[in-house]
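Following: one structure in C-alpha cells, then a few remarks.
Only a part of the assembly is drawn; its chains keep their places, and the rest are absent.
In order of appearance the chains are A, B and C, and numbering begins at 1 in each one.
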Amino acid sequence: MKFNVFTEMEYQVGAKSTLILSINALRNQHQTVLSEEFTLSPYIKTEELPAVSGENRLIRFEVEDPVLLKVSYKATVDNCFKLVDFADKPDIPVAQLDPSVIPYLNPSRYCQSDRLFRLANNLFGNIGNSFVKVLTLTRWINKNITYLSGFSNTHTSAFDTVTEQAGVCRDFAHLGITLCRALNIPARYFTGYSYQLKPADFHACFEAYLGGEWVLFDATGLAPLNGIVKISTGRDAADAAIANLFGNVLFTSMLVGCELAEGEVFESFYYNGNDTVGICYL
Amino acid sequence: MKFNVFTEMEYQVGAKSTLILSINALRNQHQTVLSEEFTLSPYIKTEELPAVSGENRLIRFEVEDPVLLKVSYKATVDNCFKLVDFADKPDIPVAQLDPSVIPYLNPSRYCQSDRLFRLANNLFGNIGNSFVKVLTLTRWINKNITYLSGFSNTHTSAFDTVTEQAGVCRDFAHLGITLCRALNIPARYFTGYSYQLKPADFHACFEAYLGGEWVLFDATGLAPLNGIVKISTGRDAADAAIANLFGNVLFTSMLVGCELAEGEVFESFYYNGNDTVGICYL
Amino acid sequence: MKFNVFTEMEYQVGAKSTLILSINALRNQHQTVLSEEFTLSPYIKTEELPAVSGENRLIRFEVEDPVLLKVSYKATVDNCFKLVDFADKPDIPVAQLDPSVIPYLNPSRYCQSDRLFRLANNLFGNIGNSFVKVLTLTRWINKNITYLSGFSNTHTSAFDTVTEQAGVCRDFAHLGITLCRALNIPARYFTGYSYQLKPADFHACFEAYLGGEWVLFDATGLAPLNGIVKISTGRDAADAAIANLFGNVLFTSMLVGCELAEGEVFESFYYNGNDTVGICYL
C-alpha cells in the first residue's frame, strides 16, 4: 500500500541551536521509501544519524544565526501488512526471547511498568492467550481513558494516565506499553504518519511482541492500523520524539498529512470482534 | 590494576522461572577479565546474551523445578584508568556528538531530566567548564543527600530523591545522571564491584560524557573511583539491574567482595580539591 | 457494648522534645469513656488540647531531658451502634449539606480526589444508591488491593495505592475516602482500637456521609465494624496521626489491645450480602 506523506514545520531560532528531527519515514525491510524530499529553508547542511536505540532516522543540523526556519518533508512510502492468527500460536517464554527484545520488558521514562505490576495482573492476568490479553487491555484503555487535547503534557507518564484517565495518543500508547510490560510482554512505542487520522497530526501507537511478531495496537482507535507509515520506534516518547531541540528554538507551527497514493484502494483494518487475528508489518 | 571479585547469591525458586543475572565483570577494551568462574548449584545450563542496550553480560537461564539455587561468581579482572585534564579541553557540542551517545541525553525511568531542567540550570548552569559543572553537581548531591539504607526502594526515582534527599548509591547515581542530562551532558549509569566499599556490596555510580570521554563520578564518595570493576552500563537501573526475575523466585541472601590481587599496590583516587582532572577507564 | 482498650508505647527521647499523642478514646455523644488512665513514666505534666480540626483528644507534653519514656493508656469505653437502611433514604445534595461536612469533600494530603475524578466515576458513577456506591467501592478496594505490611510508608497516598495496589489499613482507608470524595460523597478518616483485629494494632477506617449519617466502612475487612473504639477523626492520616513528634524522639516499641468488657456478648457486624443496611455510631 502506497502512501504520500508530508509535514511542514516552522521553528523560530533565536540563537545558535541544534535540532534533531525524527520526521523521516523509516526505511527497513517492512517499509520502502519510494521517494522522499527533506528541505530546510533557508538551506542548512544536515546529517542523518545511524539508529542506535530503537529504529529511527534522526536528522541533525545546527542553525548558526537567528532565523525563521521552515522544515519540509514529503515522501511516497510503500508498506505492507500481514495478518497473523494467534489462536493457537504459542508464546515465546522469556527464556527464549531474542536478546534484542529484552530491553522492551524494562520500565522506561513514561512507562513505569514496575509500579503497575499488580494492577495489570489483577485486570488481565487471568487471560490465557497473550494476543487476547493485549487486545483486551487496549480496549480497556479505549473505554476508560478519555481522549482530551491539552489535558496532559510532555511530562505526563502512564502512572498519571492510568489514574487521571485522560490524554492524547501518546498517553494511550504509553499506558498500553506499560500494561504489556507489567504482564511480561515486550512492548514498544512508535510514531508515524497516519491515514484517516482526524484531525491530521503525527500519531503514536504501540507494538507488542507476541509469538515472535511485533503486533500493532492503537488504544485510541482513531485510525486504521494498516494506514500508518512508521517514523520511529523506541521504548517510549523519550526515544521517539518528533523533535529534540538544543539551544534557543521555539516551535511555532506544523502541518501533517498522509494520503493514499494515486490508484491505491484502501480497506481499513481495525480490531473488531473477539477474533484472534493480529496485524503486523510484513 | 588487578582485582579479585566475587559474589554468592541464593534464590528460592518456587516454580518454573527464568532469571537474567548481570553479575559478570564486563569484558571490553577498558577491562580485561583474566579468569572467571560462574557456577550454579545445582547445575543449570546458562546462556550469555549479547549486549543490546548499554554494555553488559546478561546470563539467562531457566529453572524448571522448585529449588534453593546458589549462584557463585568469581573473577580476576585487570582494569586501567587514565587521568584527563579538562582545564582547557573543549566541549563537544550536541551537533557533533557521536550518535551512540545521544540516547544518554534522553530522560529515562529513574532519571526524569525533562522535569529537572530549571533546577539544574539554576544551580549549575552558570559554571563554564563542563567537568567542573559535573564535579560541582556531584558534590552538591554528596552534601545534600543523606546516605540512608532502607529509605528508598526499587521504584524511587531522581524526581523523588532531589526533594526527599535520602537514598543509597543507586539513588545518588540517578540524581547525578538526571542533573547532567538536564544540562545537556550525556550521562549513564553503571554497576560494579567496588574495592574498599564498606559495607561490601555491589556499587552504582555514573559516567558523564565530557570532551569525548566517559568520566567517572560517584556522588556517594564511599569508595575510590579507581577501584571499581565494571559489571554493566545503561541509561539507569532499569537497564542495569543485578537481577531480573521472571516467575516465582525469591532473593534470599548475598555476599559480595572485591579485593586487590596479590602483589598489587593500590593508591586510591578521589576527586579532592578544585582541580580539573577527571578519571576514565583507559 | 463495653470494651477494655489499652496501649503501651516506648519512646527514646534524646534531647528536649515535644510529643502530641492521639491515643485517648474519643469522648463524644456516640462513645462514653467510663474510666481511663493515661500514665507517663517518668511522670511528666500533660495537657489535653481542645479539638480544632476533626475530633480528637490530643495529649501534648514536653520532655526536657534524655529519657526512655513509657506511655501507658487504658480505658473502659461504651459505644453503641445503630443500623440504618439506605434502601429508600434520599441523598442530601451538596446544596443542603451541613457546612461542617463540606471540608470532607475537599482533597487532602493523602486523598487527592481531584486526580481520581474520572476513575471513580468510570468505576462507580452509574450506581444509583449512594450507600451501595460506597459499599461497592469498598469491596473493589478489598478485592484489588493486597494487604501487605512494609509495602507503603508514611508518604504513601491514595494516588499511589490505586495503582500499586498494596498497603495497610491506612492506605485502604485513604483510597476509600478519595473515591468517595471524587464521587461528591463527604468522607473522613478515623483511627481506633479494634476488637478482633489480628495482629493487634491500631486500626484505621473511614466514614462516608450518607443521608445525614456518618456510616462506617473498612475496606480491609479485617475486623468487625461494631468493635471499633474511636480515637480520632480527620480528613486523613495527616490530621489523625497516633503521634506527632517534635525534636529528637525515636519510637521504639508498642503494644495495643482491645478486649470485650466482662459480661459483654459480642455479635460481630460485617457487610455481607447485597443489602442496603449501614452501620453508624449511635
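Simple rule for what comes next: a contact is a pair of C-beta atoms (placed from the backbone, for glycine too) under 8 Å apart; a residue touches a chain by one contact, two chains touch by 3 or more.
All values reported here derive from a predicted model rather than from experimental measurement.
Engineer: Taking the 3 displayed chains as a starting point, can you state how many identical chains form the whole complex?
Structural biologist: Counting every copy in the complex, the total comes to 4.
One rule holds for everything that comes next: only the chains that are shown with their structure count from here on.
Engineer: Make each chain a node and each touching pair an edge, then name the shape: line, ring, star, complete, other.
Structural biologist: Contact pattern: an open line, chains touching in sequence.
Engineer: Suppose you list every residue number at the chain A-chain B interface; are over half of them used by both chains (same) or under half (different)?
Structural biologist: Since more than half of the residue numbers are used by both chains, the interface counts as same.
Engineer: What is the distance in Å between the mean C-alpha positions of chain B and chain C?
Structural biologist: 44
Engineer: Chain A to chain C: how many Å between their CA centres?
Structural biologist: 46
Engineer: How many angstrom lie between the centres of chain A and chain B, each centre taken as the mean Cα position?
Structural biologist: Chain centres of chain A and chain B, defined by C-alpha means, are spaced 30 Å apart.
Engineer: Hey, what residues on chain B touch two or more of the other chains?
Structural biologist: Expected reply: 155.
Engineer: Mind pulling up the chain A residues that touch chain B in the complex?
Structural biologist: Touch residues, chain A against chain B: 18, 20, 49-50, 52-53, 58, 60-62, 93-95, 99-100, 102-103, 105-109, 111-112, 114-115, 154-155, 184, 238-239, 244, 246.
Engineer: For the complex, give me every residue of chain C touching chain A.
Structural biologist: Those in contact with chain A are residues 115-116, 118-119, 122, 144, 146, 159, 162-166.
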